[in-house]
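What follows is subunit A.
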Amino acid sequence: SGQSAQPSSGAASGGQAAAGGNQPVEIRLGGGFSSEEPLWLMQVNPELTPHQGKSYTLNITQFRANADRLNAYQANQIDIASIGQGATLVAASQGIPLKVIASVIKETPGKGFNTPFMALKDSGINSMADVKGKVIGIPDFKSPTDMWARAAIRSAGMDPDKDVKYAIIPIPSMAEAVKSKKIDIGMFPQPFGATALKSGEFKEVFNAKTGVQADEDFLSMFVNPEFLKNNEQAVKDFLSDYVAALKYYNENGTEARKLLIEKQKVKADPDTYINLTDNNRSTDGKVDPEGWKAVQDILLQEKWLDKPVDLNTIIDMSYLPQ
Partner candidate 1 sequence: MSTQTPAIDIEKLRKVYTRGKEEVTAIQEISLQIPEGKFVSIVGPSGCGKSTFLHIVGGFIPKSTGTVRIRGKEVDKPGPDRGMMFQESALFPWKNVYDNVAWGLEVQGVEKAKRDEIVEHYLKLVHLWDFRNNLPSELSGGMKQRISLARVLAFNPDVLLMDEPFGALDAQTREKMQVELQRIWQESNKSVMFVTHDIDEAVFLSDIVVVFSGRPAVIKEIIEIDFARPRQLDVHKTQEFMDIRNHIWDLLHQEHSKSGEDEF
Partner candidate 2 sequence: MDKRLHKIALIEVVVLLVLWQLLAMLQWIPEYLSSPAVIGKELLAMVMSGDLFSNAAASLYRSLLGFLLVAVVGIVLGIAAGYFKPIGVFFTPIVDVLNPVPKIALLPILMVWFGISDTTRVLLIFLTAFFPCFIATQDGVHGVKQVYVWAAQNMGASRIQILWKIILPAALPKIFDGLRVSLGLTFVMLFSSEMIGSSNGLGLGFMILTADMAGRTDLMFVSIFVIALLGFLFDRILLAVRARLLWWSENRG
């Protein structure tokens, strides 16, 4: 399916205001439910976003799964998607037109929070060697978490298809699944990781970076090229506001999260959430092309990706403020 006609009818909905005068352009952004704090800040703190309401307006829709977001994107219901790196690569290799324009959150080795895979303290699982024959809980197959787990197993010289088993567990019930011994090791993103660590019952066996040593742009944003063409200025303004919010968040994490709780943007347990250690984030909104290449190689190796994507054609950092 090399033909990539979609999404193309964007001119009808997103881009109409481009030529006109002062009418702000509506940017329809599809995101998820976690790790998008800078984007949420843009909604609750207009002081950070001088262009919002002038050259563009922001309309964020939250989706549960990557597939939902991508469906909505293909159905031309969103112009920008905040979505996982793997999903972006898969989509691009399927010929879905997109341009990656900014990083949202990273998994950087040794910097910030790295998503841990944890077992019970008294489980007897102390090192990678003990993982052999155990059951690992992940929320979804072919997801980044799946990739992390498999890469970690490989790095310890085991075969990820033979030496361990996987169980699909929704993240909210991960802790219970480990405690009740339905699985041996579970994956804990924030804020679940913070809660689990606070309880004192769990210990880390390995983490996202054990196998994947690259600087991953765990979540990034891509835009519909058609939309971009018609609304270049609006996207630029949006990204400039976004980077401002990102900066603010990087510098004032605790206050920012407090605000998000206050404004009901986040429903997590306040104490844990406000004080949690966040993952590393880009300072200027840029993604790391090296990281993308590394991840693409892994995906190719796992055969989750049929053919490589020319990263130069999909990554474009030129709309970010220089």
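Selection criteria: all candidates are chains of the complex that A comes from, given by their letters.
What we mean here is this: contacts are C-beta pairs under 8 Å (C-beta built on N, C-alpha and C of every residue); 3 or more make two chains touch, one makes a residue touch a chain; residues count from 1.
Note that this is a predicted model, so its numbers are computed, not measured.
Enquirer: Here subunit A stands alone, and the other chains of its complex are listed as 1 or 2; which of them touches it?
Expert: 2
Enquirer: Give the list of subunit A residues in touch with candidate 2 in this complex.
Expert: 30, 33-34, 59-64, 68, 71-72, 74-78, 170-173, 175-176, 179-180, 191-192, 195, 264, 266-269, 273
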